[in-house]
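Attaching a single structure in structure tokens format; questions to follow.
Shown here: the complex without one of its protein chains, the others still in place.
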Amino acid sequence: MATMVTLDQEQLKQDLIDTGRWIDGNRWCPATSGNLSAWLDAEQFLITVSGKGKGELTPDDLMTVDASGNPVNTPKRPSAETLLHSLIYRRFPQARYVFHTHSIYGTLISRVIWSGEIVFRNYELQKAFAGIDTHEVALKVPVFGNSQDMVALAQEVDTHLDSVQSCQAFILAGHGLYTWGSTVKETRRHIEALEFLLECEYKSMLLLK
Amino acid sequence: MATMVTLDQEQLKQDLIDTGRWIDGNRWCPATSGNLSAWLDAEQFLITVSGKGKGELTPDDLMTVDASGNPVNTPKRPSAETLLHSLIYRRFPQARYVFHTHSIYGTLISRVIWSGEIVFRNYELQKAFAGIDTHEVALKVPVFGNSQDMVALAQEVDTHLDSVQSCQAFILAGHGLYTWGSTVKETRRHIEALEFLLECEYKSMLLLK
Amino acid sequence: MATMVTLDQEQLKQDLIDTGRWIDGNRWCPATSGNLSAWLDAEQFLITVSGKGKGELTPDDLMTVDASGNPVNTPKRPSAETLLHSLIYRRFPQARYVFHTHSIYGTLISRVIWSGEIVFRNYELQKAFAGIDTHEVALKVPVFGNSQDMVALAQEVDTHLDSVQSCQAFILAGHGLYTWGSTVKETRRHIEALEFLLECEYKSMLLLK
Partner (left out) sequence: MATMVTLDQEQLKQDLIDTGRWIDGNRWCPATSGNLSAWLDAEQFLITVSGKGKGELTPDDLMTVDASGNPVNTPKRPSAETLLHSLIYRRFPQARYVFHTHSIYGTLISRVIWSGEIVFRNYELQKAFAGIDTHEVALKVPVFGNSQDMVALAQEVDTHLDSVQSCQAFILAGHGLYTWGSTVKETRRHIEALEFLLECEYKSMLLLK
């Protein structure tokens, strides 16, 4: 049994290392920004340590934290945004991976929306999200004003989630994107779809303004 | 004879796998979108199964369907758009490959044209299409409003094709591009030329608006 | 002596094959567009045959033509634009390589200038051209209206060259870029600098219009 858990952790770590390389190749986590996590059980998850380039993660760059985001058996420092990962695992019990990227287009959207929501309409790629099967329903992604006070920010996100029926992702203004999924493939699909939609939306705005 | 057919199928599958990797490297099928097919004979064609990333296709991700797009000897589910591939093979008897991509610029064009046509003029690269030998003749690509009702959409495309003398490609608004060719090289050349022309056209619109 | 010539040709062919792969990686010759040549002697040069992707050239895709651009000892068909390469070798005796690319930004410039010239000012990278050692002198690149009549087009370029003191490159509207150099490194540097300057100029126009 213990062996199985160990094997699982190794696989999860490899998933995050591979995802980091893919994200870095797409320039979605420049300059050591962003963070990636994977659920272990109801009481713990794995998360990238602070300040590492996502393109060259090693197993040592992944640490275990408890459900509240506190380090477990390690002197390593987790990413500042660990609290938001913790919140997401609590609010979305099916979530097994949470990825926070930091792209050009995720950043640009907050030049026009510092706090509010971005609404995607009529894009076939909205269907990339689990549970969405038509382009005819709007996909709404909330945007929260960036803050260095992660407790207050997590509280704001939590309150927002109380007010909506579903949520696939959210954006911190001038900062980046959070999304999650029940498998590593699904979570990567969500990231890829959101980055595509954000690029389309920015380029639409330029054309139509 | 049977052996030869088997060998052919292996080569066709490899063509689609290689094309998928090339398309993925260009970000033209993000988040498992798009689909690729290859003609087998008047009664069957190969097509990518639903929901697979185009950058990592394996032979198992390619299934056989009949001329109407129904699965042959397999419980696998074909892509939703199989009906459009079926239509193209029926309308263009010389077509041996059909590629449906889902790019940023193919999507953006429908922000200004939801239904109608995009006309390319004065681009030397219009000559990339079989049968076109000058930039002086306009290249017209019809744009159809996107729909989740593939039967209705196929009917609309079919009716349009009755009304034009030639057609090299068409676009589904907010969704993507379909093109075809008599060899895998020609079909890839068509995709590459169209993506180039769409990017030029978007960037021209920004400059000239 | 004959052996030396043979070795030279092999090296020149390898230069063009390597350059083709580099150009293709930058998407500067999409859909088999563009052509590359290398001077052999006053009476002959090597040039890419028509219709091959520049990313996967083989020695067989390079043919010998005479100074007027006619095939030498081969049934292969040279690129349509061979006449312009021929003209460049005649007008610029120091030229050893001529590259014709077909990029997004080279094409876009002709959306605002169909015939005339593009003038680059105040870019440090103007110094990438042999003989230019300050950003304070304008770099002028003539733009000629595209034509399928290569004889007439070559005549127009020739007449223009009579009227200017120096010329580092020229553009065919809606089509692409020609530049040349005395070594393969210098010619690649010219291509890279021009593509950079064209991208800057397009993006400047968007900002300043």
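For clarity, chains are labelled A, B and C in written order, and residue numbers in each chain start from 1.
The working rule: a contact is a pair of C-beta atoms (placed from the backbone, for glycine too) under 8 Å apart; a residue touches a chain by one contact, two chains touch by 3 or more.
Just so you know, these numbers come straight off a predicted model, no measurement behind them.
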What are the shown chains in contact with the chain that isn't displayed? A, C
Given C:115, C:148 or C:204, the correct residue touching the omitted chain is C:204
Given the contact definition stated above, which residue among C:43, C:136 or C:149 touches the chain not shown here? C:136
Can you list where chain A touches the absent chain? 30-33, 53, 102, 104, 107-108, 110-112, 146, 148, 172-176, 202, 205-206, 209
Logged for chain C, residues touching the omitted partner chain are 122-125, 128, 133-136, 185, 189-190, 192-193, 195-196, 199-200, 203-204, 206-208
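Heads up, the rule we're going with is that only the chains that are shown with their structure count from here on.
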If every chain is a node and each touching pair gets an edge, what shape is that graph: line, ring, star, complete or other? line
Please state the rotation angle, between 0 and 180 degrees and to the nearest 5, that superposes the Cα atoms of chain B on chain C. 90
Averaging C-alpha coordinates per chain, one finds the centres of chain A and chain C separated by a number of Å equal to 46
Considering chain C alone, which of its residues make contact with at least two other chains? none
